[in-house]
Each structure stands twice: as C-alpha cells, then as structure tokens.
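Shown here: the complex without one of its protein chains, the others still in place.
Now for chain A:
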Amino acid sequence: MIGDALYATAVQIRHNVLLRLRDPAQIISYIFLPMALMLVFEPLYQRALDGGTLQTVTGPLILFSVFALGVVGNSVLTEREWRTWDRLRASRAPRTSLLIGKAVPVFTVLLVQQTALLVFGCAVIGLPVPRDLLHVALAVLLWGFAVLAAGTALATVVRSRGDLMLATDLGAILIGSLGGALVPVDLMPGWLQHAAPASPGYWGLALMQNAVQGDLRGMLVPALVVAGIGLALAGLATYRLSRGWGRSDLL
C-alpha cells in the first residue's frame, strides 16, 4: 500500500520535473533579474545603511521569491486549464501522492532560486558567508514552504490566468515593498513602519536576515509567523486540490 503510494508519488514527481524543465523561462528570469538588481542597488544600500550588503542580498531575494508565486501558481493553473488534474484525481493514486508529487518539483525550484541568490550574494556582492548554514537552510525551507503554499492556494481560487498574474505581480510589489524588501523598514515613513508587520514579506525578510546573521533568537518569531502562514495556506490549497473544480466559466 505504502509502496504503491510512494511509487505514484515518484511517477508524479518525474512527470512534473519534465514539465518544469520544458518551460523554464519564468524561473530563469526570477533568478537572474534579482542578481542584476543586487548589482544595481549595492552602492545605494552601502551608502544608506550600515550592513548594506545584507539588505542588498535579502531584499531582492524576498521580492523575487514572492514573484515566484507565479511559477508555483502556473504549475497548478495549467493542470486546471488542461483538465489534467481531474484525470489524476480519477486515478488510483492517493490524493496525498498527487499533491506531494506536484509540490516537490516546484518546491525544489524555489529552494534553488533562494540558494542561488544567497550564493551570488556571498560570492559577488560581498555578503559575509553565514557562520551557521543550518539556520540559513531552515529559513530557506520555511520561506520556500510559505511561498509554495501561497502560490498553490492562489492558483486554486483564481478564475483565470489574468487573475493569477495580477495577484502575483501586485502581491509581490505590495508584500515586498511593505515588508521592507525594497526600502528598509527603518527608512520608511512612520505610519508605514507600523503597517509593515502586516506583510508576510516583513517576516520573511526578518527570518532570512536573522538567519544569515546567525541570530537564532531573532529567528524564532518570524519563523513561527512564516510557518503559520504556510500551514494555513497549505490547508486551503490541499482542500481545494482534493476536491477539484468542475466546470468553470473562465480560465
């Protein structure tokens, strides 16, 4: 039984890796654009902040990992558009196998994106190599999970590709800028500083910055908030994906 479920998961993972590899443009741009952004903003942050390299690297990382909601969302939305999700649901495979098989490849993409940006930050921008890589890995995993859950949940509730693009573009700009990914929270107008914690990006950024600096205690609250957001959205996504959608008047 468990062997069957694992096998179905593996088959589904392999298939989704294939699909991702055949449509890589979006994720490639979400890895290289933030690198360019880091190079452009580095002098500015250096002058405006002490510890400017930390903001230079983590800001675009958080901003573009929110943009990557679109990558996650697309991988789910296409299954709706192509009506293939229903075919999978009708198969013998347990629904959890299907969900895990669908999630693992995009989750890997998110981890690769964040890792690539951190490595670039250390190698090119001059971010000191974090002492405790385990904490950084934990931060990357947690933030990646939250993005995965949010992107999947989003794709299950939007009614069209247009909706999804609007939600991810607007979401990335709002969540990123309010969370301090563009302009550090300390430099924002006072009233905005109060509003910043309402953005998941704020917690993502705090998690990542504390992890890179090796501040374990500082990571605790952001980690809990990010995990909470991830779990809530993963619950919604799982519920919607298991039920399917039936017919739709858009998409």
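Note that contacts are C-beta pairs under 8 Å (C-beta built on N, C-alpha and C of every residue); 3 or more make two chains touch, one makes a residue touch a chain; residues count from 1.
Heads up, the rule we're going with is that contacts and distances are computed from a predicted model.
Its UniProt record calls the unshown chain "ABC transporter domain-containing protein", which is the correct pick from "ABC transporter domain-containing protein", "ATP-binding cassette domain-containing protein", "ATP-dependent DNA helicase RecQ" or "Ion-translocating oxidoreductase complex subunit B".
Per the touch definition above, the residue from A:29, A:91 or A:193 contacting the chain not shown is A:91.
Hidden from this view is one chain, which touches chain A at 4, 7-8, 11-12, 15, 18-19, 22-23, 82-84, 86-93, 97-98, 244, 246.
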